[in-house]
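Would you mind keeping the following structure in view while I ask a few things?
One protein chain is absent from this view; the other protein chains keep their places.
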Amino acid sequence: MADTVTDTASTRRATTRYRPRTGLGWLWLPLALCALFLYIPIAVLVGMSFNDGGSAFSWDGFSFRWYAELAGDEVLRQSVLTSLMIAAGATVVATVLGTLLGVGLARHTRSKALETAAMAPAILPDLVLAIGLLAFFFVAGIPKSALTILLAHAAFGTAFVVAVVRARLTGSDASLEEASRDLGAGGFTTFVQVTLPSIAPAVVAGALLVFTLSLDEFVIAYFTAGPTTHTLPITVYSMVRTGVTPEINALATVLVAISVVVVVVAARAVRRTEKS
Amino acid sequence: MVSSPTTVPGRAPQRGRARGRRGRLGRLVEPTALLAPGLIFYAVLVLVPVLLVGAYMFATRGRFGGVEWTFTLDNFGRLFDPLYLDVLQQSVLIAAAATGLALLIGYPTAYAISRLPVRWRTVALVLVVVPFWTNFLIRTYAWIVLLNSQGLLNDALVGTGLIEERFTLLYTPGAVVVGLTYAYLPLMILPIYAAVEKVDHELVEASANLGANRFRTFLSVQLPLTLPGTITGCILVFVPSLGNFVIPELLGGGKTVMVGNLVRDQFLKTQDWPFGAVIAMVVVVLLLLLFGLQAWVTRRVEGAPRG
Partner (left out) sequence: MKSINRRRTTAFAAACGATLALTLSACGGDTDTGAEEPAAVDTDADITGQKIVVSNWEGYMPEDIDALYNEATGADVEITYHATNEDVVAKVTGSGGDGLDVIFASQPFLEAFAKAGLLQPLDTDAISNWGNLDADIADLTEVDGQAYWAPYTVGTTGICYREDLVDEAPDSWYDLLTPEEQYQGKVTMMGTQRWAVLPAQKALGFSANTTDEGEMEQVKELMLDAKPNLLAYDDSTFYERLISGEAVMTEAWDGWCNYGTAENADIKFVVPSEGSDLWADGMAILKSSEHLEAGYAFIDTILDAENHAWVEENILYNIPNSAARELVSPELVEQFDLLGERREEMLTGENMTDVGDDADALYNKIITEVSAS
């Protein structure tokens, strides 16, 4: 019986003009071009970071001096610290509020309006949010500082946490939570002991997302920063605008190295949780 | 005899009694506790600012920023000046060009990745995403170096004899398009990849078995099925491109003014906040229309009965 089936199948396959799915054929070309497009600028940045001379265009010999300068750059160091602090604070706020909001939306309401409202900050162009917050802090008389950036980042970060948590919850059914309630647990206990653990990976993913977004976020920070607050992107912006030394290239190389490590670790972690 | 799950010895069934005790209002406690904090936060930090920008549209500018709350419709009148309509048009064109270029590069790439052996796909996706996690300003700076008339691209072109004289690639609208495409390309590739991967290959095989060649199969099966993902990718590139001001400033040399630059200048340079608010709102309306379009297309593609 089985033989006949496979025989028919293979005969059918032999007579079709459809070639097997694996293999790229001509698709190698766009893939290679894309890889070049994405990585040549990065290669240039990394390469010139070892350039001994100050020019971005001529090679004067190999040297680590720009890395040394990077390490000693006080302004840059301060900006990195500021960015990290803001990102950490914004992550905490956004994760807490976003998780609550995400659970609430997934389990307790079917209102489309509320759903759209929850996603609003992610859909609005960041420029609009930025000027709105500039105006808001101005009118409310709140002096701009690292705190205002933190609040701004938390506001738009929450939307991302909501998205991730909701996605996770709408997939799964609520029977575990219902069972918990049937057994007498109050809402709060159910939330802490049943719901939270089940969405934990989503919460963590959301938190990571907000953290990285906040670190790299430029537009909103630029508009809501106080006169003396500098986040990393703001400092890089003034470095790029006012004439650059290869110190920026050194910074770029360090950032690329960090991103590679982070993304690889995250990808491995995701694959491990999927397997388990 | 199987005991019902609700009759645990010593404990009365809680559900009905608990609800009854708390009443209808009681049932709102949990949703409120969950929804309220986030929504209030949003109301203060998102809704109020956006409403404020909306209100600013009707106010008069103060000399050093801020507004005088004198009602006026002048700001709208200024918007219809052909100059600003031109800027809007140029912005849409540049954003569209960037989206088109990203699509041109991104779709084949996403498709190619989906055809790689499985363990290579993750590697490829990681490679696509890594540049994206590098600081966006630095990535733009890389193009300033590359496209410069003294820079490497010119070096290569002149060195290999492809062109006679160095020419300026930088500080043109073209450079801005390239910069925007580069910045947001991963946002195009990822949704398309997700869509392509989901395409049921049985359908593709069936189409082939029915006699369609590869191209026809692509047009009638693959393309429509990946359309929602493709549109998501296009929107993810178009929206930030339209409102961008950094890339036009750095790569456009102050000569290419896009809508984002206009808004930024009104708020931080010329201090004409009401006019800036009007321009910003126009962009928001434009984008809302775009989202509406996307939702409509998605409904058509996913909801329509298969013919």
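A and B label the chains in the order they appear, each numbered from 1.
We adopt the following convention: a contact is a pair of C-beta atoms (placed from the backbone, for glycine too) under 8 Å apart; a residue touches a chain by one contact, two chains touch by 3 or more.
Please read all numbers here as calculations on a predicted model, not as lab measurements.
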Contact partner of the left-out chain, one of A:111, A:170, A:193 or A:238: A:238
Chain B residues that touch the omitted chain in the full complex: 62-69, 83-84, 86-87, 148-150, 168, 171, 253-255, 257, 262, 265, 267-272
Contact set of chain A toward the excluded chain (per top definition): 55, 57, 134, 137-141, 143-145, 226-228, 230, 238, 241-243
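One rule holds for everything that comes next: only the chains that are shown with their structure count from here on.
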Chain centre separation in whole Å, for chain B relative to chain A (CA means): 14
Of all residues in chain A, those that touch chain B in their complex: 12, 16-18, 21-24, 27-28, 30-31, 33-35, 37-42, 44-45, 48, 56-57, 93, 96-98, 100-101, 103-105, 107-109, 114, 117-118, 120-121, 123-129, 131-136, 138-139, 151-152, 154-156, 158, 162, 181-184, 187, 191, 212, 216, 218-219, 223, 232-233, 236-237, 240-241, 244, 248, 251-252, 255-256, 259-260, 262-264, 267, 271
In the complex, chain B residues that touch chain A: 5-6, 8, 11, 14-15, 18, 29-31, 33-35, 37-39, 41-42, 45-46, 48-50, 52-53, 56, 65-66, 105-106, 108-109, 111-113, 115-117, 122, 124-131, 133-146, 148, 150-152, 182, 185, 189, 201, 205, 208-209, 213, 239-240, 242-243, 245-246, 250, 260, 263-264, 267-268, 273, 276-277, 280-281, 283-284, 287, 291
